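Apart from one protein chain that is not included, each protein chain of the complex appears where it belongs.
What follows is subunit A.
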C-alpha cells in the first residue's frame, strides 16, 4: 500500500504545483508545494526502507517471498494483467535513490532560467510526474505494468527536454523519444511473445498466458531456448537503448546536454538505470537460457562502452555532453557486472547504479551551477575557476573523484565489486574493463585541470555579465567552432587570460561578479557529498539490502557463484587498500549464506 501512495503522492503534488504555478503570480508557492511533496515522498521512502529491513531481518532468507510491501488489483484480466506493486532489494534502493534525488533536483532548479513563456510551476510539476512514473517502474511486479510505466515515463521527460531545455532542445527531445519508443515497441513485441509463450508452457496448459513476474519466473525453465532468444532480443534492445550501451547510445549526449540541469540529472542518474534494472528484473530471471547464451554479447558491448565512453568523453568540448559520456562508460561497468552472473558482481552493479546516481548527480549539478554562471557549456570558455569560486571548484573535485572511483568515495566500492565479481567468472573481460579506470582518470583530471586550475581565463569567466552576459545564452553550440579555436589557442599559450601582473586584482573583481556557491546551492549539494563519503567507507547498509536479491537473481539466472580459486587469506595479503577490506566483509558474508542454504 505504501508503494501505491508513493506513486500517487507525486501525481497529486504535480497537479497542485501545476495549478498553483500556472498563472505565474504564485511561482514561489508552487515551488514550495512541489518541494514539500518531494520531501514527503522522501520520508515515505525512509519508512519503506525501515519496514523492509525489519521484515527482512524478521523473516530470514530461506523461503522469503520475492517481493515485500506488495499490492495487487486486477487490471485487464483478459490479458492476465494485474496492477501489482512490490519491492525487492534492488528496486528498494532505486526507489530510495529517486526519493533522495528529486528534492535535491528541485532545490537545485529553484532559480532555473527557463525559456521564454515557460512557468516554473510546469517544470516542477513535470518532475513530480516523472518521479511517480519512475517509482512505479521500479515497484512494478507485473511485466505489463512495468512496460506501461516504462513508456509513460518518456512523456514527462520528453516535455522536460523539449519545453525547458537548451538551444537544440526540440531535436534532442525528439531523438530521445524516438529512440526510447523504438526500444519500447520492440519490448512490446517481446512482451506479447512472452505472454503467448507462457500460455504454451505445460504448466499453464488451459490457463492461458500470464504477465505476472513471479509466475513467469517459475515458468522460465519451460520456455524453449529458441523462443527465449527472440523474446530476449526485444527486451534487451529496449534496455540497451535505455541504459545506453554503445552502438545505441547516441541519443543520450544530446538529451543530457540539452535537458535542463535538473531533468538531466534525473535522466542520467535514475531514468537510464531502468535499462540495467530491466536486465536484472526481466532478462536474467525470466529468460535465463537466453541471457546465458548471449552474455558474451553484452559483456562485449559493456567493455566497448567502457572504453569508447571514456575516450570520447576525453574529447568533449561541451561540459554537459562530457558528463553524459562519462556515464556511458559507467553504464558499461554496470552492464558488465549484470552479465557476470556472480553475486558479487550483481551486488556491485546494483550498488554502482546507486552510487553512480549520487556521484553523477553531484557532478551534473555542479556543472550546471558552473554553466549557469558562465552562460556557456563549452570547456574552452572556462579556466582557473577554482581561484574565482573555490567552493564550486572543491565540490567539482569531489564529484570528479567520486566519478573516477577514487578509494574512499562511494563509486570505488561498487567498481571494485563489479571487477572482482566479473573476474571470478570472466577474467579476460574484467582485465580489459579495468583499463577503463585509467582512462577515467585521464578524462576527468584533464577536464578538471582545463576548467578549474591555472590562470583565470576563458570568455565565460572573464566577460561575465550575469545571466544576460555576452557569452552566448544558454547553449552556444552554434558558436562551437569559434570557441573551439579559442580553446586551442588558449592552451597553446596565447594569452586569453587577464593582463599579467594584476592577476590577483582581476581575480577579486571576477570573483565578485562570478560568485561562488550560494547557501541554497551548498545546502543542495551537501547531502550528496556526505553520501559520497559515507558510502565510500561504509556501504554495508545498502549492501545488506541488495545482497539477498542479487543472490536470488544469480540463482534465477541458472548460475552458481564460482568457487574462489584463491584462498581468502591470500587475496587479503595482496595489499588491498582499506576500503577493499570493507567491501569484502559483505561479500564474504554472502558466500557464507550461500553455503549455508
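Methods note: a contact is a pair of C-beta atoms (placed from the backbone, for glycine too) under 8 Å apart; a residue touches a chain by one contact, two chains touch by 3 or more; residues count from 1.
Note that in this section contacts and distances are computed from a predicted model.
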Absent chain [UniProt protein name; select from "NADH-quinone oxidoreductase subunit N", "Sarcosine oxidase subunit delta", "Polyvinylalcohol dehydrogenase" or "ABC transporter ATP-binding protein"]: "NADH-quinone oxidoreductase subunit N"
From A:173, A:359 or A:418, the answer for touching the chain not displayed is A:173
Check each of A:181, A:304, A:442 or A:555 against the chain that is not shown and name the one that touches it. A:181
Which listed residue (A:4, A:152, A:445 or A:537) would be found touching the missing chain in the intact complex? A:152
Residue list for subunit A contacting the dropped chain reads 74-79, 117, 147-149, 151-152, 154-155, 159, 162-163, 169-170, 173-174, 177-178, 181-182, 185-186, 188-189, 192-193, 195-196, 230, 234
